[in-house]
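Following: one structure in structure tokens, then a few remarks.
Every protein chain of the complex appears in place save one, which is left out.
Moving on, here comes chain A:
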């Protein structure tokens, strides 16, 4: 209970203290005016007043604008307790503060510093300007009402955010002095007016107001109906059969005529007209119907109507009404069909003539058929051969509106025949006037148009020529042909220029101008033309003419097909590229080949051709070729030289045969006839077939020499293993000993090293032991054994052929002499140089001659791995 009662007491005490503190905190300075709004461009004067203290005087005061001290010359001492300052306001300094400070530092001032500062915030801005260009409009709504008046105006927008301008749109009914208004910050506003006060005078104006002043626009004073913009009228168009060249328009005014008297504007167009045609305003006035006359029969017309207040010439036109399209009724054709022909001269005495025609300019309906009559001239009179012939026209509705050609007749005429063709177009209501064309025996070439010029203009071609002076001239026919599509236009004889009509861009047209005489058609003058040129669709396809030479190549290309050309080719540019270097050669448009010279021999070139038109260029496909290594004749010269050398060698071989044989195949002594042969106890002195033991030592040497010569197929394997042979590490310790070892025994292949634990990784020691008694034991043990221990440390793989060679040698040692001198180059492959090879053989000879070697038997030792 005590706590509850204490709370309000504390609150009251706190409030009392606060009030006391507030009353105690009374600033001794006061700046006037408070919250000023200052116009930019004026001087602002503020005054600082000292109150309730004698501690300071006006001399102790100073001013600061934000943080900048204002110079004293802008101060004015009003009295001892008031100091004013004048600040020129040249720009928007809104939200800046103007402070009045005291500079005296007495103890009272220092202790009560807050009481000796006073500031005001400044708001600067511009006076509102008079709103200009006030205009008002009242839009009609869907429900036909005019609920409001919208007005807009303009200003220079010179205002600041702190002093904004508010606009008030005021609309006053003059008679009643009743004013409606809307206030906005924008430059437009809307005032509700319900009901809309038709025929009552309204006064409209805008007031621009801010804290610095007000300005008013001019007052618009008009009757209310002059502000309206109505909806467009609702239009109906009626086509009446009895009036094929007119349409009846009726429309409903969008607003009651008693409210706003409207005037109307009508415009119409047909697909063939270039744009809208407007009916003159005085012809319509305030009627609500109108008959369009002088139209083309059987032509769709689109009609639009709009309206505005008739009494206000500067009133607002409504939008145009929606398109109403109605076709005028059908009528019989009122103009002749446009008759023309194409002639193909086939080089014989006959010509193929196609009679073609276009629908009449005024078909006034759907052309259902053409009636054609062909008459041949005999004795200066036209003889009708077959009467009128009907050509039915069957077109879809889509084709109906387009200009379409009809092939009427195809006649094969001799050059001596003259023909007159007559045509009539027929629709459902009647026949057109008759058109005729005379195809004379020979075209008169005495009169051709001259100075034909053709140039493009807005999607069409302008054709101009020098007019002919000929009494019989009845006009001209300008014909343009492209890609089998033909069209033409008849031009009167007084004209010398015409337009072709819209043509396709990038298509080449052959434009011809024919003079037409009363009884004949003259010879044409032709010219090619484009409405618009573009870069070729594709470039020329390049190829080589023949084979490229050592430093030249001839390039040829075909002309781009006309359809892909899309313009006149102005020139070609041939590009050829070697590596990264690209060179180009310009070629005139009439050329389709180029001989490139100064090329590098044995080089690959890439070439392409760029075709250019006035509108751009396109590259053709790339073609690569390689120039010859040798110029023509070089090969022949070399071949001839080589042939001569071979011939010389051959002749030398014939004449120096003995010498060469001696040099190449030195004589090897026959072991059987040597003294060691007779000495060996194991060897029979008889002429026995040689045993392997007897010749084994020699056969090794032979086989070494044979290893290459005899088995050429092993060259491949040799070459594959060449790296091993040439390895120094694997070279045999005893030259040529590899020949003596069996392949299986002597294989020291690192590939197999893992399996062969007993051997070193890179070296296999193998040997052939030639022992006279150790093998067969045929020689008594007392006999000192002479053995040759051939040891080889070679990793070189043993060729399969080696075994074969060994076997072969073993089997056919009798043929030794024949086999021995074969290939001198084997030593180059296997081991020592030629000399050594020869030494090797000599050593063998020597050994045999010394008799120290007694190879009683030769069994290839399996490298010591297999016991024998």
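One rule holds in what follows: a residue touches a chain if its C-beta (ideal position, glycine included) is under 8 Å from a C-beta of that chain, and two chains touch if they have at least 3 such contacts; residues count from 1.
Basically, contacts and distances are computed from a predicted model.
The complex has one chain missing from view, so what does its UniProt entry call it, picking from "Cytochrome c oxidase subunit 6C", "Pyruvate dehydrogenase E1 component subunit alpha", "UDP-N-acetylglucosamine transferase subunit ALG14" or "Ciliary neurotrophic factor"?
Answer from the record: the omitted chain is "Ciliary neurotrophic factor".
Determine which one of A:37, A:117, A:200 or A:310 touches the chain that has been left out.
A:200
Check each of A:61, A:83, A:259 or A:521 against the chain that is not shown and name the one that touches it.
Residue touching the absent chain, from the options given: A:259.
If I consider the whole complex, including the chain that's not displayed, which of A:175, A:313, A:416 or A:654 touches that chain?
In the complete complex, the chain left out is touched by residue A:175.
Suppose we count only contacts with the excluded chain; which residues of chain A make the list?
Within chain A, the residues that touch the unshown chain are 173, 175-176, 194-195, 197-201, 223, 256, 258-259.
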